[in-house]
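All protein chains but one are shown at their positions in the complex.
After this line comes chain A, so read on.
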C-alpha cells in the first residue's frame, strides 16, 4: 500500500474533484460532452504513457508534440490521396517510429542529453511543417471521420483503443523483460550494464516506441474532425509530461506506474472543463494546472528526503 501512496493520493484528489462537480454542476456528466471530452483525451493518454516510459528510462522527449503534428498532417495527406485506413495507420506509426529513432540515435549513439536533442527536433519538425503547410488545414475524405463509424461508436472505439493500449503497456512494463529493463536502466544505468543489459539499445528502443505511439495518437486525433490542423499537438509534450509527473513518474528515472499516469491524465483533463462548468474565468486555468504540478513535485521531494533520512 505504501508503495502506491502517490498514485492513491492523486486518485483521491480526482475523486474529490468529480464529487464537487457532481454536486455543483451535474451538467458536467451530460453524456455527449463527457464522451467527447474522453475521446479527445484518448490521444493524450497514449502519448502520456509513452513519455512516462521514456521518463522511467531516465530520458525525456519534448519533440512528441511536433512528431504528433507531422504524423497527423501525413495521415491527412495520405488519406486525401486515397490510401485505405489500414495503410495510413501503418504509415504514420512507421513515420513516428523513424522520427523517434532519430532522437534515439542521437541520444543513445552520441550520448547527447535528450532534453537538448528533442528540443532541437521539436523546433525543426514544427518549423518544417509550418514552412510546408503555411498553416493551411487539410481536408479529410468524408468516410474518414470516426473511422467511418457513427459519432458515438467512433468515440467509444477511440476510448477503448486507448484503454487497451494503457492496460497492455501497464502490464508489459511490470511483467515483461523489456519493461523491467527500462526500470533497471532508469534506476542505475551502470548497474544495469554490469548486470548484462545494454542500456544504449534500450534507450534507443524507448525513443522508437515513443515515436510510434505519437504517430498512433496522431491518427486517433485526426479521425475526430474533418480537417487536420497542422498546428495540432502544440503543447502536447507539456501536457503529457505534466500528467506523467502528477501521476507519480519520477523525472529522475526508475519510478512510475502507468495507472498513475492514467489518473494524472484524467485529473489534468478535468481542470479546464471544471472551470468552465463552475463559471470560473479562464485566467485561472493555467495557474491551477501549474499549482497541481508543483504540488506533485513537492510531494516527491518530501518523500525522497524522508527516504534518504
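Simple rule for what comes next: contacts are C-beta pairs under 8 Å (C-beta built on N, C-alpha and C of every residue); 3 or more make two chains touch, one makes a residue touch a chain; residues count from 1.
Everything below uses one rule, namely that contacts and distances are computed from a predicted model.
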- Note on the structure: Among "Autoinducer 2-binding protein LsrB", "Cellobiose ABC transporter membrane protein", "Xanthine dehydrogenase family protein subunit M" or "SRPBCC domain-containing protein", the omitted chain is listed in UniProt as "Autoinducer 2-binding protein LsrB"
- Per the definition of touch given earlier, which of A:7, A:61, A:229 or A:300 contacts the omitted chain? A:229
- Item | Footprint left on chain A by the chain that the document does not show | 25, 27-28, 30, 32-33, 36-37, 40, 130-131, 134-137, 139, 151, 221, 224-227, 229, 231-232, 234-235, 272-273, 276-277, 279, 281-283
